[in-house]
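All protein chains of the complex are present and in place, except for one that has been dropped.
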Amino acid sequence: MLEVDGITKSFAGFTAVNKATLTVGVGQVHAVIGPNGAGKSTLFNLITGHLTADAGEVRLEGKRLTGLPPHAVVRSGLGRSFQRISVFSKMSVRENIQIGLVAREREELCFWRPLRDRRRDTDELLETVGLIDEQNATAGQMSYGKQKQLELALALAGQPRILLLDEPTAGMSPRETDECIELVMRVVKERGMTLLFTEHDMNIVFGIADRISVLHHGEIIASGAPEEVRANTSVQEVYLGRPAR
Amino acid sequence: MFGAIQFLNGLSHGLSLFLVAAGLSIIFGVLRVLNFAHGGFYMLGGYVAYEVVRRIGMEHGLFWVAVIVAGLVLALVAAGIERFMLRQLYNRDQIYQLLFTFALVLLIGDVVRIFWSTTALSVSFPPELRGAQNLGFTIYPRYRLFLCVVGVVAAVGLWLLFQRTRWGRIIRAATQDREMLSSLGVNVPMVYLAVFAGGGALAGISGALAAPALALRGGMDAEIIVECFIVVIIGGLGSLWGAFIGALLIGQLRAIGITFVPEWEIVLIYLLMIVVLVFRPWGLFGKKQAGS
Partner (left out) sequence: MKANMQIALLAALCLGLALVPLSGSTYLVYLATQILIFILFATSLNLLVGYGGLISFGHAAFFAIGGYSNAILLTTYGVPVLLALPGAMVVTAILSAIIGFFCVRLTAYYFSMLTLAFGQLVWAVAFKWRAVTGGDDGFLRVAVPEWLATPSSFYLFSLLVVALAVAVLWVVAHSPLGRTMMAIRENETRAGFLGVNTRLVQLITFTIAGTFAGLAGGLFSMFNRSLFPNSAWWLQSAEVLIMVVLGGIGSFFGPMVGALALILLNRLTLQLTEYWPALLAIILIVTLFFFPNGIAGLFGSRPAPGLRDERGEKSDA
């Protein structure tokens, strides 16, 4: 489904991601793990084209994504969230969702008639992520957990075939974390999506992932089923030497 | 025929332009404020120099006093603006900063009108630089030659300042990563004040030096700021080296334009800008920024 081929990125001489290669199969739940500063977010931003890669290439269902502007990447069937919350914080939750729906229907260039309400689709998405009661709240004034839910809703708005979540549970309480993971897995199953995510909580990763890639100093040192990765000696070294938070 | 004289005209124009554009670019690099009033500072510098010369004359090197006074006055004006007004807008949306410096353009333009009316004024060449110099291959006005020398000296001086001094390192660090500034243990508000005042002084001195070479008149502020914008767009916003190359290119292009398509030379400059924007949107020496 998604192929990342030798992608590389340096900042001012420091190589953040070095020749990273991984393949995500259709319907898989694929986790990218690694200690802090391993380059997980950078890798994510490279895959989605938010950062420009120095070398390498990303393909989605055989189509080259590298070099495409964000909107073209999204239109190829990819949805993403950001580690740091990125929503339209001055708008209401409902308005946030509406922007997502406008974009999904490629209606953003329509200037000849007022915005349609899209009540049904909006409600459906709001219910999916459990924000129906907060629909009129100003996005930026909601609790952190709620904003994370909205972040997820925006990633889902374009009905992507592959969902990329960058630390979906970062900063959440244990209860919020469980709810969030449950929600994500439910939506992924319902919609038959492929999921690629980064996560620092090893219990979650080994609980839900079909495949795991381990990133260390910008390089992928292991990739495979959870048992293989757990048994891998270099992975053990990385995590024993510098345990994950 | 495009010859040595035209080349020198272009060079002196380009180097003078660099002085103004450098200030604009440094201020943007450090403060992330696009100072529309920079052209106003330049114009005000010219008028201040005119006023000083009118009062004390320009014999015995007094013209240089006028230039220094212009630089000091503009540094003070810029410092006052930064300290008491601009500073309050840093936490607001960038459109407020843009609109504020734009309001200053209007204000400075009228201050000049109030004190010096709207008729064109001129400052004569300082006595020690009157006349022409025989360069062997051509004869060229001394004052314009002097402007070339000043431009080169200033460019080298700025380069040394940035590469060799603590202040220069701080400013370069700030240009690359503003958050790094406070972690360096630097008094950030002080750096902003100094950079804005320094940029103002640079513009004031440029205006004063330009006064003998061209007539002072209302509207010169808009002319120079548009030229500066084109310089930094061609060279890359925030890049000193880019401003240098951009200014030299424009100087030469102007000289060529005046020779071959008089009246329409300005169009050539815009064409160059458009070509750069099409092929290198971030300018010849600019860095592509994230999110676009």
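Letters A and B mark the chains in the order given here, with residues in each chain numbered from 1 onward.
Definition applied: a residue touches a chain if its C-beta (ideal position, glycine included) is under 8 Å from a C-beta of that chain, and two chains touch if they have at least 3 such contacts.
Owing to the predicted nature of the structure, the values given are computational and were not obtained by experimental measurement.
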Check your understanding: If the full complex is used, which shown chains touch the chain that is missing here?
Key -> A, B
**Study point:** Option from B:109, B:199 or B:212 whose C-beta touches the chain left out
**Key:** B:109
Review point. Out of A:52, A:86 or A:236, which touches the unshown chain?
Key: A:86
Review point. Which residue among B:148, B:186 or B:222 touches the omitted chain?
Key: B:222
Check your understanding: Since one chain has been left out of the picture, which residues of chain B touch it in the full complex?
Key -> 28, 34, 36, 85, 88-89, 91-96, 98-100, 102-107, 109-111, 113-114, 222, 225-226, 229-230, 232-233, 237, 263-264, 266-267, 270, 273-274, 277, 281-282, 289, 291-292
Point to revise | Contact set of chain A toward the excluded chain (per top definition) | key: 48, 50, 69-71, 73-75, 80, 82-91, 95, 98-100, 102-104, 106-116, 154, 157-158
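The rule is simple: only the chains that are shown with their structure count from here on.
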Check your understanding: Just how far, in Å, is the C-alpha centre of chain B from the one of chain A?
Key -> 46
